[in-house]
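These notes are about the structure you will find just below.
For this view, one protein chain was removed and the others were kept in their places.
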Amino acid sequence: MFGLNAKDTRLLWIVIGLTMLAPFLLNPFPEGSELAQFNAGYPDLMQRFVIFGIFAIGFNILFGLTGYLSFGHAAFLGVGSYAAIWMMKLLTMNVIPAIIMSIVFAGLFSLIVGWISLRRSGIYFSILTLAFAQMSYALAYSVLTPITGGETGLQAKISDPRILDSNAGEFGRANLFGLHMNSSYELTIGRWEFTVNTGYYLAACVMLISFYMAIRIFRSPFGMMLRAIKSNQQRMNYTGLSTRPYTLAAFVISGMYAGLAGGLMVAMDTQVGPERMFWTASGEVVLMTILGGAGTLIGPVLGAGMIKYMENIISKINDSILHQWFSFLPDGLEDVIVAVVHPFIGKGWSLTLGLTFMAVVIFLPGGLVEGGQRLGRLFGRKSAESDKKTPPAE
Amino acid sequence: MDAIILQILNGLDKGSAYALIALGLTLIFGTLGVVNFAHGALFMLGAFCAVTLSRIISLSYIVLDDTKKDFLGNPTKIEVPYIYDWLGADTGAAIIDWSVPLSILFAIPVMILIGVIMERGLIKHFYKRPHADQILVTFGLAIVLQEVIKYYFGANPIPTPAPEAFSGSFDFGVLVGFDPNSIIYPYWRLVYFAFSMVLIAGVFAFLQFTTFGMVVRAGMADRETVGLLGINIDKRFTVMFGIAAAVAGLAGVMYTPINPPNYHMGMDFLVLSFVVVVVGGMGSLPGAVAAGFLLGVLESLASMGWVIDLIPGINQVIIYLVAIVILLTRPRGLLGRKGVMEE
Partner (left out) sequence: MGILEVKGVNKRFGGLQALGDVNLSIKENTVHAIIGPNGAGKSTLLNCLVGKLIPDSGSVMFDGKSVLGRKPHEINQMGISRVFQTPEIFADLTVLENVMIPCFAKRDGAFRLHAFESVGQEGGILEQAEAILSDVNMLEKRNMHAGSLSRGDKRRLEMAMCLVQEPKLLLLDEPTAGMARADTNNTIDLLKEIKATRNITMAIIEHDMHVVFSLAERITVLAQGTPLVEETPENIKGHPKVREAYLGEAQV
């Protein structure tokens, strides 16, 4: 279906199911229970899951397929965000122009950066992309303040012209033809509470389209060429293929994905700051992709989800919550356990993240996807495991 | 003119730090073939060696001074370092004053130990893994190290002054015939520059004139052949890793009076050091040093008022701009060898 083979179609359906039901699946614990800490089904976090999912899916098209490791993709995300906020300031609070322009501008910018950086390969390419991104960040902070708002960034304001909005002057909210992004429907079933949020569903649909397009690219002759480039550039050249346009196309496509993610961020929360382009943000998407499993279809989405989940959930846990959890233990033991766990939670969540990175690379070189495959094999689900892996074209 | 000289001098100490970190980075890359994202963390650990030592030697107990009263009429509390009791107040005070330079002695064994443990315990298993894996695991390690430091030392920068004798500035301008007060340069920065020159010279001499260094250099050029000669190259590379860690650590120790250390200083320097390594040419030691000083000085020159007036924002981007130009015109950096990291 959709021009995909049976396995890919099934994978797509699974992802569709999971994203559509996410507000329910991610809130498995009843409100007020001790485990409610682990619920992730609130709009802000779910939006971040899918938006960073898009970012990582796009990054994976470049890195996973061609092996070119860009360290500057946050710049495209940032450019997308700035383009989107300007659309909201000048045209309308409707998110459609904002999202379209974020893709267009990020695509143009990545065309320039890619055209120059792809003259080199290996670490030299990585450093070139890093240099461009850091320059963009520094300039957004300083000289480009008229366009970027400098350190404070940009927000949609009442005083913005917004020529297409009829009710200009009144403060509009980000919307899709009148449907407000931040409007939510609260659903209470017994002790469970679920939030169905418009913004999330918009972002999720965009993510599904992005994911579908990524599958198509992976399975296309173009995708095969990109994998061939990773494998042996010399052979590509002597087979009559020009590698540069292929890598440039992959670079621009992944730049457009990054821009789309940036545009969606603005659609969900109408503000931008330059820190979005800082190199740590570029590093984060690299880590997401490798953590999930570079070159696999679902890996980057898993990696993005995992990092964002840890960042949000672990950082919220504090000592008193720990005491609650371990209250069934004798007092002395309880204190000891809380003291041991303490460095890893709250502000220490990055420590947990660092340890997770190390553990995954050491024990699961293929990322979370490989972990899933190993589990699958352990339970003898031979057929299901190959779902997630890139199967050879048939 | 005097302003330019001042900026060059200012650029030298930052350049020294870049050069020292980049030297270790490229040494590790050249010998072990490993991209070490935790190298900035080693710089940071060195700085915290200095902090730790200064805290240890100024460990104090509290005595009540009955001669002075505070506003509530209670005797004031005075902290007396234990070291005063052991070595006498004068010697004790001098040692506390000189804690940063003294930390060198403390940091060398500690950093070598950390380096060797890191290599044997972790890096060793990543020699044959893809660079992406190396980056991820060392990045993870860097995060862990800096979080541990943050846990014990807090998130704020910790002022760690230079010895009293070096805390002032001297009038460099007068020395070279300019008007007095035109080029004022803190002594410690000069010390830092001299120290880094000695350290760099030491590393080069070690590689040049010892058999150990010869084998390592041969190994950098052609690992397989050296391995075939029956020389245990791995052991030497472990030692090399320890040395690179110590160099980064010492760079950190001596940098503390210039910039109070905080837990993320390693990451701040890491990215620029990578740019430095690549600009110098991956795997080239002289290249790393030259590029370190070059970029440090250029960064400093670009932040002069009239330069910024001429090209707004140039001080922010000069390093990256230079890196782009050099990489596009000299594909392998200033002094790089062919075929390194281009797979």
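Labels for the chains are A and B, by order of writing; each one numbers its residues from 1.
One rule holds for everything that comes next: contacts are C-beta pairs under 8 Å (C-beta built on N, C-alpha and C of every residue); 3 or more make two chains touch, one makes a residue touch a chain.
This one's a predicted model, so the numbers in the text were calculated from it and none came from an experiment.
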Checklist outcome for this item: Among displayed chains, the one left out touches A
Next on the checklist: So one chain is hidden, and I want to know which residue out of A:R10, A:K230, A:H342 or A:R374 touches that hidden chain in the complete assembly.
Outcome noted: A:K230
Checklist entry - Thinking of the whole complex, not just what is shown, which of A:P146, A:G178 or A:G240 touches the missing chain? => result A:G240
Item to check | Touch criterion as defined above, residue of A:S183, A:S220 or A:T280 at the omitted chain | outcome: A:S220
Item to check | Residue ranges of chain A at the interface with the undisplayed chain | outcome: 3-5, 216-217, 219-225, 227-228, 230-232, 234-243, 245-246, 249, 253, 392-394
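Basically, only the chains that are shown with their structure count from here on.
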Item to check | Distance from the mean Cα position of chain B to that of chain A, given in whole angstrom | outcome: 34
Checklist outcome for this item: Touching chain A in the complex, chain B uses residues 35, 122, 125, 129, 131-133, 135-137, 139-144, 147-148, 151, 267, 271, 274-275, 278, 282, 312-313, 316-317, 320-321, 323-324, 327-328, 331-333, 341-343
Checklist entry - Which bits of chain A are touching chain B when the two form their complex? => result 63, 69, 116, 119-124, 127-128, 130-132, 134-135, 138-139, 141-144, 279-280, 283, 286-287, 290-291, 294, 343, 348, 350-351, 353-358, 360-362, 365
